[in-house]
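As structure tokens, the structure follows; a few thoughts come after it.
Left out: one protein chain. Kept in place: all the others.
Up next is chain A:
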Amino acid sequence: MSVRRTLAVAARVLAQIRRDPRTLVLLVLVPCLLMALLWWMFHDQPGVDLFDRIAPALLAIFPFIVMFLVTSVTTLRERSGGTLERLLAMPLAKLDLLLGYALAFGLLAAIQAACAVGVSVGFLGLDVQGPVWLLAVVGVADAVLGTALGLFVSAFARTEFQAVQFMPALVVPQILLCGLLVPRDAMPDLLGRISDVLPLSYAVDAMNDIAGSSSTGDVWQNLAVVAGFAVACLALGAATLRRRTP
């Protein structure tokens, strides 16, 4: 492993994104617009403020989905374009490649999270008890998790079609079980236990903790679980990426 090579990969991925300003704008703007849409939808509803209840979970879900997809597509492109084969024939550790990706997409996620959190709290009046910046930190951890999972599963996808199918297979169940639709402790026993081993649940819990209370002890614990999953996915990704292919 080498810091120089990891940074080279990250800088290259960012340069590619910079050449594609539309993707960059979509990446930053879409989550903000969706938060605004959510606010508007619940705006005139009487009773409890549903926006305050749902928004934190969405702040966790967006970066996860987006970075999962962006990573799957980018790595598949790298594979089919032959650049992966060339890189693997060079003195590049597999972890250099994976960490480079995680770093680049983590940085993008930081911009994305800062904007989405800024819009939600600044303009849409999201009520947050804990420190607002911590929402962005959880967003970044979550995006890195999405990237790590995308890197891991892309080892199993031979075609773009397969890669896209991993999204409903691996991401949608996590959204259903993360506590957004039904609180996690109100789920049937088995589903609750499944939800306990899915990383997105911890990211959503962390966001909800920040929004709902000013004590941050639980947040750091949940954040650590998310980070742990991300590291595990990166390690699995490195283990499943083969230098030699058939």
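Annotations for the structure displayed:
Here, a residue touches a chain if its C-beta (ideal position, glycine included) is under 8 Å from a C-beta of that chain, and two chains touch if they have at least 3 such contacts; residues count from 1.
Simple rule for what comes next: contacts and distances are computed from a predicted model.
Among the names given as "Cytochrome C oxidase subunit III", "L-lactate dehydrogenase complex protein LldE", "4Fe-4S ferredoxin-type domain-containing protein" or "ABC-2 type transport system ATP-binding protein", UniProt records the absent chain under the name "ABC-2 type transport system ATP-binding protein". Checked against the full complex, the one of A:Glu85, A:Glu160 or A:Asp196 touching the unshown chain is A:Glu85.
One chain of the complex is left out; on chain A, the residues touching it are 4-5, 7-9, 11-12, 15-16, 19-20, 81-83, 85-92, 242-246.
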